[in-house]
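Every protein chain except one is present and positioned as in the full complex.
Right after this comes subunit A.
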Amino acid sequence: MLAYLTRRLTSLILSLIAASAVIFLVVEVAPGDPASYMLGINAQPETVAALRDELGLDQPKIQRYLSWVGGMLTGDFGLSYTYRTPVAEMIATRLWISLPLALYALTLAILLAFPAGLIAAATRGRAPDFGVMAFSQLGVAIPNFWFAMLLVLGFAITWRIFPSGGFPGWDNPLQAIRALTLPAVALALPQAAILARVLRSSLIDTLGEDYIRTARAKGLTRRQTLWRHGVRNALIPVLTIIGLQFSFLIAGGIIIEQVFYLPGLGRLIFQSISQRDLIVVESAVMLLVFAVILVNFLTDLAYALTDPRLRKG
């Protein structure tokens, strides 16, 4: 087990180093200079040079890379070029919106998808199944930003139940949740549709297994079989999908963040790219990569715990 753990850990560290190098290179190679961006089209070249000097942009690339990586190891992500505030702080405040939004959306998606998937699987080939399948098809096909606009039109402009966008902060949790509701619904719909379809097909597969027939044979009702043996076994692929969806939702909500002008992580990255706030882009992307690699690592560990063969292999 220890050898396995060491191997996985080494691979994790190597992946992180490789990722940091790739991110740094890609971001630095992009044309554009943060100093000229900030000073605009009336500035004298010498002023731009003075700002470049102040921001430390004239240091050799390798030195900047090393100081960036070194800083991250000690938890210091550096100062944003444009905002001049600590990058770690900026990312943290944005995560406080993106993370709850992702969780909110995922919860909604699960609440929608589970009953739908169960009903569809239980009534396979009959009207309710067709209904669920048709709706989920629609849910996958509708672009979420367009759906978001429809929600705004209905719930914010016509009925005025929810705000059209913006985020009032967590000081007032009720208002905050209200502000996140429409974006969460917009994000949840396509995810729910995917989830419902996966759950349905996974359940149908499971229901064809021998142990289901055994369960029915020993006298369980259809409903009991579905709950006790079907759902539990069908859950594994569904959980995998949920895991994938969650990491997608954290960074992938960018268009929804734009439509609802929410100050989330996706918009921070987008804005930083256009302002060439390189250090913020690098650090935020690095953080996302780290999260994904970490999740993979934990999954590997979980596999190893459940399947002893992997530990030796």
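Note that in this section a residue touches a chain if its C-beta (ideal position, glycine included) is under 8 Å from a C-beta of that chain, and two chains touch if they have at least 3 such contacts; residues count from 1.
Just so we're on the same page, contacts and distances are computed from a predicted model.
Protein name for the hidden chain, per its UniProt entry and selected from "Cytochrome C oxidase assembly protein", "DNA ligase-associated DEXH box helicase", "Peptide/nickel transport system substrate-binding protein" or "GntR family transcriptional regulator": "Peptide/nickel transport system substrate-binding protein". Touch with the chain omitted from the figure is made, among A:Arg64, A:Arg197, A:His229 or A:Arg267, by A:Arg267. For the chain missing from the display, the contacting residue among A:Gly78, A:Gly165 or A:Pro190 is A:Gly165, taking the whole complex into account. Only one of A:Ser136, A:Ser202, A:Thr225 or A:Gln275 touches the chain withheld from this view, namely A:Gln275. Looking at A:Leu95, A:Ile142, A:Ala156 or A:Leu220, the residue that reaches the missing chain in the full complex is A:Ala156. Residues of subunit A in touch with the missing chain: 30-34, 36-44, 46-47, 50-51, 53-54, 82-85, 90, 93-94, 149, 152-153, 156-157, 160, 163-167, 169, 258-264, 267-268, 271, 274-276.
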